[in-house]
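One structure below.
One chain of protein is taken out of this complex; the other chains stay put.
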Amino acid sequence: MSKIKSNRLKDNAFKYFGIFCTFIGLVMLAIFIGNILIEGLGRIDYDFLTNLPSRKAAKAGILTAWTGTAWILGLTAIIAIPLGVAAGVYLEEYGKKNRLASIVEINIANLAGVPSIIYGLLGLEIFVRILNFGGSLLAGAFTLALLILPIIIVATREALKAVPDSLRQASYGMGATKWQTIQYQILPAASGGILTGIILALSRAIGETAPLIVIGALAYVPFVAKTPMDEFTVLPMQIFNWVSRPQHEFVINAAAGIIILLLITFILNGIAVYLRNKWQKKVNW
Amino acid sequence: MKKLLANKVDAYYGDNHVLKDINLEIKENSVTAFIGPSGCGKSTFLRMFNRMNDYIDGFRKEGQIIIDGKEIYKKKVKVEELRQNVGMVFQKPNPFPKSIYENVVYGLKIQGIKDKKVLAEVVEKSLIQAALWEEVKDSLNKSALSLSGGQQQRLCIARTLAVEPSVILMDEPASALDPISTSKIEELIDSLKENYTIVIVTHNMQQAARISDKTAFFYMGELIEYDNTKDLFTHPKNERTENYITGRFG
């Protein structure tokens, strides 16, 4: 009967190992964020947010970087949201059975697995060179929009799937056309889920660095972008640039920049989680 | 010889009082049927005899369940050992997605028995007891999922027999099966009675009447009537029992 004892021992040992594993990643993240706060928090002040980049670490600020991130966020949203939601609506409400839809579906799954840097190569050739946008905000926004399109499409479809068929039938029963049904009934009902997906996708976009490096976003941009055709930098680019320098002062700058970037990321994710919970509660049909 | 005893048993799921003051005694080497409408607590009660409710969040019980004179909810009782002694067969056949052979030896392997000869003997013996041997003896390495539903259920019974329990709990074992498979399971139960104490939950009153020695009727978490099967079905003492077995509700 000692077999039972040893079985129980293993059973319990794994329990503690499982708890350990569950928290190790989070503990690492906590250590790291704590470390960043210690390094960078003292560096954040009004000047840091409003200064242009500089070769001198103490004078350098993130004005061009955060305005660039704000531009990218806005432009990417304008491009990606209508396309992504429209594609999601088409796949879920119109093209369920046809061939095009099934090809698009496989294709989206594949696109979601393409490394972001490959999107950079696509953007470099198509937007920067062929469409001649150069290393501009517009080129960056188009590239990132393509990158997050699969996320928005999948989220839209999930949200539409959760809308019960009875709602569609009720609307058709009143003599509404398909589009009227979608426009007035289904999209409003699914809006919470769609919005959650959009915010998560945008949060992903503002954290991206690699594709923007490839399309030629610059680390050193001495002016605030005024039009979508201007050259730009973004927060992650600025952080990357500072991290790569040997002087410790720049590492402190990077830490301070990371605090701002994480703040934005966590706020966006927080909003998304909040919306998701709210929406899930509401949709108890 | 009394084998199982429930003494003032109450059970709760969170705030739900699902079993109310149940007292019942079951004799060795007999078949006892639990009947009653859905939600009456008969399955919950059955599962208390091998503590299958332990992992359910919010489950709580009062009173005692005694098997072979020992209270099974005592702290020092090892639930693994208990379940080897009190086997269970479930409503839907649930073979593991492994070979037929692996299914039967599972219980032995988790006890640490590895001797191939012993295992092979047990496989043959259990499958013969479960009346499945002739059908599968040439395909022991085939996936258990390739068997028919009725065969799968007999495999699950063989799997339970392999660890040599003294009690077998059956939770509506034939409800997912066709009539032919059902009658095979019923024959099997009848033949197992010689060596095992069997408790079976069933929705099917004819089945209870056909196979059991004693029948317990549960309603709304209470044990309404417990008697020899023949007496309970022909002269029910309680009005609610009569209503149920004559089909007036259920």
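Chains here go by letter, A and B, matching the order in which they are written, and residues are numbered from 1 within each.
Rule of thumb we're sticking to: a contact is a pair of C-beta atoms (placed from the backbone, for glycine too) under 8 Å apart; a residue touches a chain by one contact, two chains touch by 3 or more.
By our rule, contacts and distances are computed from a predicted model.
Peer 1: There's a gap in the complex where one chain should be. From "Protein-methionine-sulfoxide reductase catalytic subunit MsrP", "histidine kinase", "Transketolase" or "Phosphate transport system permease protein", what does UniProt name that chain?
Peer 2: Its record in UniProt gives the absent chain the protein name "Phosphate transport system permease protein".
Peer 1: Going by the contact rule already stated, which one of A:41, A:109, A:174 or A:229 would touch the omitted chain in the full complex?
Peer 2: Checking the options A:41, A:109, A:174 or A:229, the one contacting the hidden chain is A:109.
Peer 1: With respect to the chain omitted from the figure, which of A:60, A:73 or A:89 is a touching residue?
Peer 2: Residue touching the chain left out of view: A:89.
Peer 1: Touching the absent chain in the whole complex: find that residue among B:4, B:40, B:67 or B:88.
Peer 2: B:88
Peer 1: Where the complex has a chain not shown, which of A:48, A:133 or A:240 is the residue touching it?
Peer 2: Here the residue in touch with the unshown chain is A:240.
Peer 1: Spell out the interface residues on chain A facing the chain that's missing from view.
Peer 2: For chain A, the residues touching the absent chain are 7-8, 10-11, 14-15, 17-19, 21-22, 24-26, 28-29, 31-32, 35-36, 39, 82-84, 86-87, 89-91, 94-95, 100-101, 103-104, 106-111, 113-122, 124-126, 129, 146, 149-150, 153, 177-179, 203-204, 206-210, 213-214, 216, 219, 236, 239-240, 243-244, 251, 254-255, 258, 261-262, 265-266, 269, 273.
Peer 1: Can you list where chain B touches the absent chain?
Peer 2: Listed in rising order, the touching residues are 50, 52, 55, 57, 79-84, 87-88, 90-92, 94-98, 106-107, 109-111, 156, 159-160, 163.
Basically, only the chains that are shown with their structure count from here on.
Peer 1: Let me have the rounded angstrom distance from the C-alpha centre of chain A over to the C-alpha centre of chain B, please.
Peer 2: Taking the average C-alpha coordinate of chain A and of chain B, the gap between them is 53 Å.
Peer 1: Show me the residue ranges of chain A that touch chain B in the complex, using the header's touch definition.
Peer 2: Touch list, chain A to chain B: 1, 3-4, 7-8.
Peer 1: Would you pull the chain B residues touching chain A in the complex into a rising list?
Peer 2: Those in contact with chain A are residues 78, 80-81, 110-112.
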